[in-house]
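The complex appears here without one of its protein chains, the remainder shown in place.
So, chain A:
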Amino acid sequence: MIHSLFLINNAGDLFLEKHWKSVISRSVCDYFFEAREKAVEPDNVPPVIRTPHHYLINIYREKIFFVSVIQTEVPPLFVIEFLHRVAETFQDYFGECSETTIKDNVVIVYELLEEMLDNGFPLATESNILKELIRPPTILRSMVNTITGSSNVGETLPTGQLSNIPWRRAGVKYTNNEAYFDVVEEIDAILDKSGTTVFAEIQGVIDACVKLSGMPDLTLSFMNPRLLDDVSFHPCVRYKRWESERVISFIPPDGNFQLMSYHISAQNLVAIPIYVKQNISFFETGSSGRLDITVGPKQTMGKTVECLVVTVHMPKVVLSANLSATQGTYNYDPVTKILLWDIGKLNPQKLPNLKGSLSLQSGAPKPEENPSLNIDLKIQQLAISGLKVNRLDMYGEKYKPFKGVKYVTKAGKFQVRT
């Protein structure tokens, strides 16, 4: 299936290659570079590129292109999903997935790639198993390794791969048994000029951090499971119990993982926590424009809106911005043409406002369209959909675990058209 993998950075340097079958010359990447050049923006590179003898399927993540070479028919999503899994594994191992970390840990990277695919077919992609096979680097361990001269390859052979619970490693032991669940909801919305909602929906995920000894069997239930419109689960969740009883029953992997993601559709009324009053205008003459943005709370369920950030992708002709903010700081980057206004906490008594003038390139025609605003925000202790975890029960083990649930609401793709 997957024949080879090339990692290419933003500047177009090929810095790592790996072949699972016979070696394919890196000249095959020329077709990719061609497409890359044509696309201008890295985001616009087509994910599937055809060359005379191969097909290149690529993803772009963290400023790195993961380019895989395919020779025969294969579901493209299969490859894309796998490449993302590779990137996630790197992130998991090295904290971040960047060119520097990959180069620094080149040995582990090769070991990982070797374990993850056999003859181009995924073999071990579960992080629990990989970590048993190849231990992630830590400062302490690399120190110890340097002194004792040992390697990072796990000493014991992994066992999880062979079990029927391939996502959990065996023999887990903790002194403090704890299970934390974060319900994170993101609001995707498009608001139009007048502030009416064009489109809104909620995407939620439940991230879990489970540190429990032995083989615990957990059951998580909700107060209002009917709210959930569409769900997808980690492989550990038993579909049948969800379908019949609407509870999530599972044997968790050890450590951090995403238990489920869900969707609450536009049909239900989605609460929009803030409103934005804006007025951006460009004058016909004088190469200038005005900008006036005010943000205020709308439906916040009595909670405070935090980490409020407004991002505006200005038209190319805008040279600089001379603004004043009543709260927070603003920054205009004339190279990327991005105006960033970091407001912080939203104070309902004194609404934050950003006002001032924009100067345009002289002689250039005024921009056709006003730029849209992208909003970022965070509300602690609130799931905007109203979803509530009812209880968590544990079977199969005797100890009493510490349990915790946290709710956060964030803005996802939240856009205000102007």
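Everything below uses one rule, namely that a contact is a pair of C-beta atoms (placed from the backbone, for glycine too) under 8 Å apart; a residue touches a chain by one contact, two chains touch by 3 or more; residues count from 1.
One rule holds for everything that comes next: contacts and distances are computed from a predicted model.
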item: Per UniProt, the name of the complex member that is left out, chosen from "Glutathione S-transferase", "60S ribosome subunit biogenesis protein NIP7 homolog", "AP-3 complex subunit beta" or "Histidine-containing phosphotransfer protein"; value: "AP-3 complex subunit beta"
item: Contact residue for the chain not shown (choose from A:229, A:342 or A:376); value: A:229
item: Among A:240, A:350 or A:400, the residue in touch with the chain that has been omitted; value: A:240
item: Contact residue for the chain not shown (choose from A:98, A:213, A:258 or A:288); value: A:258
item: Residue numbers in chain A that touch the chain omitted from display; value: 1, 15-17, 21-23, 39, 41, 43-44, 46-48, 50, 55, 58-61, 70-78, 80-82, 84, 103, 106-107, 110-111, 114, 118-119, 121-123, 125, 142, 145-155, 157-166, 170-171, 188, 190, 192, 198-199, 201, 203, 215-217, 229-235, 238-240, 242-243, 251, 258, 261, 263, 265-266, 313, 315-316, 365, 367-369, 371-372, 374, 395-397, 413, 415, 417
